[in-house]
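Of the protein chains in this complex, one is absent; all others appear in place.
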Amino acid sequence: MIKLTINGQPQTFEGDAEMPLLWYLRDEKDMTGTKFGCGMALCGACTVHIDGRPARSCMTPMRSVDGASISTIEAAEEDRIGAAVQAAWIEEQAPQCGYCQSGQVMSAIALLKEKPSPTDEDIDAAMSGNICRCAAYPRIRQAIHRAAREIK
Amino acid sequence: MSIKHSLTESSEGFRLNRRQFLGGLGALTLAVGFGGRIAVAAEGSLQAGEFVPNAFIRIDKDGFVTVISSYLEMGQGTFTGLATLAAEELDITPEQLKVVGSPADAEKYMNPVLAAGGFKVQGTGGSTAMAGAWTTMRKAAASARAMLLQAAANTWKVPVTELQVKDGIVSHTSGKQGSYGEFIDSASALPLPADDQISLKDKSTYTRVGKADGMMRVDIPDKVNGKAIFTQDIKLPGMLVAVIAHPPRKFAKVASVDKTAAMKIPGVEAVLAIPGDNIIQGGVAVLAKNTWIAKKGRDALTITWDESTGSREDSEALFTEYKKLAATRGLEVGNKGQQVEEAPDGGKVIEAVFELPYLAHSPMEPMNALVEITDDGAHLWNGEQWHTADQAAMAKELGLAPEKVTVTQLYAGGSFGRRACPMSDYIIEATRIAKIAKQNGVTGPVKLVWMREEDVGGLFYRPMTVHNNRIVLNADGSVASWRWRVVGQSFFPTPEDQVDSGLMEGTHELPYAIDNMLVEQHLYQGDIPVSWLRSVGHTHTALVGEVLIDEIAAFSGKDPYQYRRALLAEHPRFLKVLDLVAEKANWNSPLPQGKNGERRARGIAIRESFGTVVAQVAEVTVRADNTYKVDKVYCAVDCGQVINPVNIASQVEGGVGFGMSFLRQQITLKGGVVQQTNFNNYPALRINEAPAVETFMVDSSNPPTGIGEPGVPPTVPAVLNAISAITGKFIRRMPLGAHVQA
């Protein structure tokens, strides 16, 4: 049996340990904020935090999250930085179709937790794994800078 | 879509028709609950006490307004545009409204602009939503307001002219106040105002339309907290997820399938052979209780494909074939003046053959659709872009009358045209799977989910093309004549002796003053289906046209901006946009030079598409290692009346980024097998390559024109022109890749 916490809630799982965390969240926990985009850790749409580190849940098997603590977009607003990122995203009107945005927000939170005032270069390093086919990139960049100002 | 639309100042073309003014809204309202679960409630009858003056507006007893969108929200801000128009005419705040997707109904929700172009459907495409809604939605809201005011006037027994509305509160000079909600009952009893009695606000009194803070995107809050519901997110009781194995060689048939291993996986409910046809590939579908199990089951199948069937298309061979065709006369699409055979003294002949690849849409949300077959009909849940066409295709697949098929519209995680497939391929596939499942005793709704591999390999690509151009230049650099031949498949099924307006758009209608111009078309009837991709024919014709204009200018050493100005002298609208972008980009002052052997230049391009004129200047750096970076793109736009400037800027930024992906993308086939599978070999622009984009809008009072697509076409030529300015080499084959030729 795999034990983990999701957004602070303890959970147990007894199914196929090879199932990626993504499908557990989406199909079993009905937490559909975390998106499926590529299934190969290439696009970032499925980004969650595992023990505080951003990770692509589409390639993270359940067996590897035994004992882990997961946080997802659904709980982002409970976090000070998360809330600031979401607010900045709205202020900058960043999303277009929105499908990549849960992942973008989760990656941005991870970045700002580590570096509260990131440079453009830092943004490139931390955010380039998140594809946005709508190419909302200029606004995403602005929104990260805005959130950085807010959390000062 | 390739709809040539001309919008006039007159609103006559967009009268609300009778059915649009009705009660009896057989609507399905979508309510999104916490945790991303979705509840769908069929509303055969209206909520008690709602005021429904027409098919686009509903107002409840609290004065809360529901705006019904007949268009899909796939990222273009359509819902917000509609909300802006409704809020403007109703004088309500963003907090007092929500936008929901409409059901499929061709009569009520026909897209007026598409219909004028010959596509009598309810659909979203061709950047037509705002153009279509500009009159419809404003009138719908204004008539609601007029009725509510009349009702208030009747209640308070005061002249209607003495009433005012602000933030959804009706007030009278006497101090009487009340919300819209108080008057909905009496408003419902009033006669509908005649179409010509509806008066719309004057532009000078706008408080929301055209204002940067007029209306924030209504869909964004739910898109930053994970609550927005896409087709991928829908889960219904008893629903099964279907993951399909498509034939590697496109349209090959299944010879045999060993499903033993798949059926052993707990949770796999059925393995079904799905016959293909010339629209859907068919294959073997695995139905399971969740997506992972279905995928695992699919991967566990051992399928033998009938090697004697299926496509043998090979893109490299096709280019050779196309180039041969391109050397021969084609169907005349446009012919002005006379072609000049030989270059005049001091002149030159430019022979330029361009090769442009197939492109996949690859929206962020891979294709999917949820189908439920009921006893007497069927229901579709989808990020629905092509409502009534998909409805008809689905009905046909099931042998039902179209009205027996109902549609719930959801958000789409991008589409770029993929969800408006003219053949409704993925809808038919989902329906066929559900149908065959039912025949095999597997009941319940079925959600078809394409993995990214099925999405990239899922055909209906932007067609590959060869463009053969012969341009004769006079000694002074002016164009003596230009012959432009396009070889490709038609975007929309078209017989060989007819012009495909999609394939050819932006060729013969070039605004440039070129007296002698001949445009020809060769249609190739291949077995790899194609369809429109965001900005359609302009994705290739803008590239060819605008790169050639630079090459022409270069012959006589003219500045490409000034050369374009001269050719556009008769077109003030174009000139305004071109001058605006040149001014903002500081075209006339030199670009700061790069360091470490970097070389920099600007490139310019302009294109009208979907009624909108966009000019762009790209600043590009070529590094010492011959890689390049697009540093910044300046854009100028004339899209008529601006409804939501922030959204326009956002769409143009997105258009630039979408176009820039073309620099590295291609779909190739070998022996009928698509070579690309996922973002590792079909790359998309990432943030570290994304340029800064600045957008400037021309002030205009013309009716709004499109904005979802027009940002795309000028980007690639502007970038290529900048690169050519640096390297002195003209680029003729896409994708360019990550490096330029030294």
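Labels A and B are assigned to the chains in the order they are written; within every chain, residues are numbered from 1.
The rule is short, and it goes like this: a contact is a pair of C-beta atoms (placed from the backbone, for glycine too) under 8 Å apart; a residue touches a chain by one contact, two chains touch by 3 or more.
Note that in this section contacts and distances are computed from a predicted model.
As a check of understanding, state which of "Sodium pump decarboxylase gamma subunit", "3-isopropylmalate dehydratase", "NADH-quinone oxidoreductase subunit" or "Alcohol dehydrogenase" is the UniProt name of the chain not shown.
Not shown, but named in UniProt as "Alcohol dehydrogenase".
Just name the one of A:30, A:124 or A:150 that touches the chain not displayed here.
Here the residue in touch with the unshown chain is A:124.
Just name the one of B:678, B:695 or B:715 that touches the chain not displayed here.
B:678
Pick from A:6, A:25 or A:41: which residue touches the chain that isn't shown?
Touches the omitted chain: A:41.
Residue by residue, what part of chain A touches the chain that was omitted?
Residues of chain A in touch with the missing chain: 17-18, 40-42, 44, 50, 53-61, 63-64, 110-111, 114-115, 122, 124-126, 128-130.
What residues on chain B make contact with the chain left out of this view?
623, 625, 627, 664, 675-678, 680-683, 686, 688-689, 737-739
FYI, only the chains that are shown with their structure count from here on.
How many angstrom lie between the CA centroids of chain A and chain B, rounded to a whole number?
27
Show me the residue ranges of chain B that touch chain A in the complex, using the header's touch definition.
Residue list for chain B touching chain A: 35-37, 74-77, 216-217, 219-230, 232-233, 235, 241, 266, 290-293, 295-296, 362-366, 411-416, 449, 451-452, 646-647, 650-651, 653-658, 660-661, 678-680, 684-688, 690, 692-693.
Enumerate the contact residues on chain A facing chain B in the complex.
Listed in rising order, the residues are 16, 19-20, 23, 26-28, 30-40, 42-43, 45, 72-74, 76-77, 85-86, 89-90, 93-102, 105, 123-125, 127-141.
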